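All protein chains of the complex are present and in place, except for one that has been dropped.
Note that the chains take the letters A and B in the order they are written out, and that residue 1 is the start of every chain.
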Amino acid sequence: MADPAANGNTDSGGSRIGRVPAGYWLAGAFLLVVPSFASNFVMYQIFGWSFILGMISLSLMFLAGYGGMFSLAQMTVAGLAGYVVAICGTSAITDISQNWPWYINIPAALLIAAIFATIVGWLAVRTEGIYTIMITLAVASAFFYFTRQNYVLFNGFSGFNGIFPPQLFGVDWRNPIAFYYLALFWAVFWYLAVLYVSRSPMGLALQGIRDNPRRMAALGFDVTLHRVAAYTFAAFPAAIGGILLTWQSAQISPGTAGIGPVIDILVIAVIGGLRHPIGPFVGAFVYVILKSFSIDILVALGMAGERFQLLIGLGFLAIVFWSPDGLLGLWAKLRDLNRRDPLIGRLVRRL
Amino acid sequence: MVRRFARAHPWWSIWIAVATLVLLYLIFAIWPPWLIALLGKKKLFLNSLFNGITLGSLYFLIASGFTLIFGLMRNVNLAHGSLYMLGGYIGYLVGDLTGYWLLAFPAAFVAVGLFGILLQYFVFRRMEGEDIRQTLVTLGISIVLADIMLWMFGGDFYNISPPSWLSGPMDTFFVTGVKRSSGELIYLKYPLVRIAILIASIVIGVGMWLALNRTRIGMLIRAGVDDRDILSASGIRIQLVFVAVFAFGAGLAGMAGVVGGTFQSIAPGEDIRFLLASLVVVIVGGMGSIPGAALGAVIIGIAEQFGSVYFPTYAVVVTFLIMVLVLAFRPRGLLGRN
Partner (left out) sequence: MKTRTLLAVLAATFLTATAHAQTLKVGALATLEGTYTALGEDGMRGLRLALSQANNMAGGREIEIIVAGTDASPDSAVRAARKVVEQDGVELLIGPLSGSEGIALRDYSKTQPHVTFINGISGAQETTFVDPSENFFRFNMDGAQWSAGLGEYIYNVKGYETIATIAEDYSFTYTQVLGLALGYCAAGGEITERIWVPLGTKDFASIIAALPDDVDALYLGLGGGDAVNFLNQYQQAGGDAQLVGGTIMVDGTVLSSKGDAKNALIGVPSSGPQADTWDDPNWQAFVKAYQDEFPPDQRFPSPSLMATGYYNATTAAVSCLNEVGGDLSDGQAAFRSCLSNLVLDAPNGEIKLDGNRQAIGTNFISEVVELEDGTLATQLVKIVPNVNQTLGIDPETFAGFGVPGRDVPECKSSY
């Protein structure tokens, strides 16, 4: 992910091993050996958090990039999954947590998150395009306010603390190296899964619906069904991300899926780029670096350390203005500059 | 018109008539004990009702601009809350400097309206027709504006003080009960400033309705909401209409900021709150419709106020529940066109 070479393959195919571009091998090898030189902080926080935010943004990217549906409820889906793990599993709030084993509470979390996402999807797809942002933002806020007020199930304002991953295979999954590989595994898994689905009949139909719903309907596709199914599918990367996020910070509270984080997920996806599943991970990495070091960076630039939001907001605006395809688009532009045919001065497109 | 409606929807008409009668009874009658046992004190009920309507009038001011901009330009202006807040801060500064509360309104309207013109001219005009991109830009603007305002005004709470002739409560002619000892009627006391704001909103709302339905520019705007492409093809300088509508919508939000700063307060975070409020109001009322915004605003305002008294824990959630219900049965909102 840190290797820009991986981004260079936005439009090349790669389902067979022989055709996997060199960038993938390089990026894969790099990510595998990160623990050999990086500090715990870098593994656990910088990379671990990037992978998690990347996965949640990936689910938004899937909906927005392939389906044209900008759902702001993906962080909410992630938060709900985290809550279910806290409620069904083990936490310091013993009055509520059920102490069920991991093989029940994790599937339960995924299932409930998927059902929730399906309902949200069903509500949102009844109107088209632009309304989605409004409706999902409202749903996300409703979830935030509800969890903050409900003490019976969500433990209100305080939420849950002391939520740890199960000691599976004798490994402490909160150990930085173990957590790094766990997050890496799921990030790669969902990256490939989204790539695969995007080229499957279902994914192609979704892209067709994005571009021209009427024609797809005329061709006999059930537009609504495909859109709702996309929400259901997108729930899974978000839910896994949410569970990992809960384990990483060992707690979950209403603020985890508050309005700020909900918007951040959109910002991450847009900064990275919505055209290819690598985009959200690039965006997440940039976001995490900025978030962790904004004070140091701003002070080094001679500004007040508190202006992180300004930095991210201006960066976001610049991206939307000059490169609607995000950093990926920027990269593609740079690459294309070098690939102009010297004779005709035009772009030579690689197919 | 009423007769036509009654003929077309006989059942609806009966329901509306019954509901109106019940409401009138609840407002004007002296409550018998069984009603008090059921609904609590009449004072509470009347207060919640009126507070809901006055809060709704604030929501209407914000949401009408939002819905107008959305209807005409398909631009979901996620920076609308920031415009509200900007108006509140400007209103405070002007009111504080000049000492005239009334001056805060035109000042906020003009300043925020000008800002809206700049936004429309330099930003949105460049990405016309790309609704998602415009929406993303408004999101970016709201993040940046929020931080700049935090920078300039700090985290303090700004409360715009109305002039002394508007502060405090006034006696109304609504009876809330009878004094047990003397048999004297007890009348409802109600904050004067909220009544003033209610009247102002009604005036603005009626004015807007007249402007939209009786003037040439209103006709253009309505035509634009119906079919923008045809309108621009007919030789109208649609850019001018856009700028005018955006400026007006932004100005209304700015003025609403002064209203909000008067009976609530202005502080970081209020932008998101009022953005959400306008979203919910517009989704419930119907996107792009001014009467829809008025209906949605009153419904949400009343729901919030009754919620805060009768089930305080989930008061905030109730409004969202209404939204979900409306979405489920009328995806385009109560008065939106399907």
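Everything that follows uses one rule, which is that a contact is a pair of C-beta atoms (placed from the backbone, for glycine too) under 8 Å apart; a residue touches a chain by one contact, two chains touch by 3 or more.
Predicted model only: the values in this text are computed from it and were never measured.
Contact with the omitted chain, checked across B:57, B:75 or B:305, is made by B:305. Here the missing chain is touched by one residue of A:118, A:198 or A:292, and it is A:292. Within the set B:90, B:132 or B:316, the residue that contacts the chain not displayed is B:316. Interface note: of B:112, B:137, B:175 or B:193, the residue touching the hidden chain in the full complex is B:193. Touching the omitted chain from chain B are residues 43-44, 47-48, 51-52, 54-55, 92, 96, 150, 154-161, 167-169, 189-194, 263-265, 267-270, 273, 304-306, 308-309, 312-313, 315-316. Interface with the hidden chain, as seen from chain A, comprises residues 37-42, 44-46, 49, 92, 145, 148-149, 151, 156-159, 161-162, 249-251, 253, 255-256, 258, 260, 289, 291-297, 300-302, 305-306, 308-309.
We adopt the following convention: only the chains that are shown with their structure count from here on.
The distance from the centre of chain A to the centre of chain B, with each centre set as the mean of the Cα atoms, comes to 35 Å. Put simply, chain B touches chain A in their complex at residues 74, 76, 78, 131-133, 135-137, 139-141, 143-144, 146-148, 150-151, 272, 276, 279-280, 282-283, 287, 313-314, 316-317, 320-321, 323-324, 327-328, 331-332. Chain A contributes residues 68, 70, 123, 126-127, 129-131, 133-135, 137-139, 141-142, 145-146, 149-150, 259, 263, 266-267, 270, 307, 309-310, 312-314, 316-317, 320-321, 324 to its touches with chain B in the complex.
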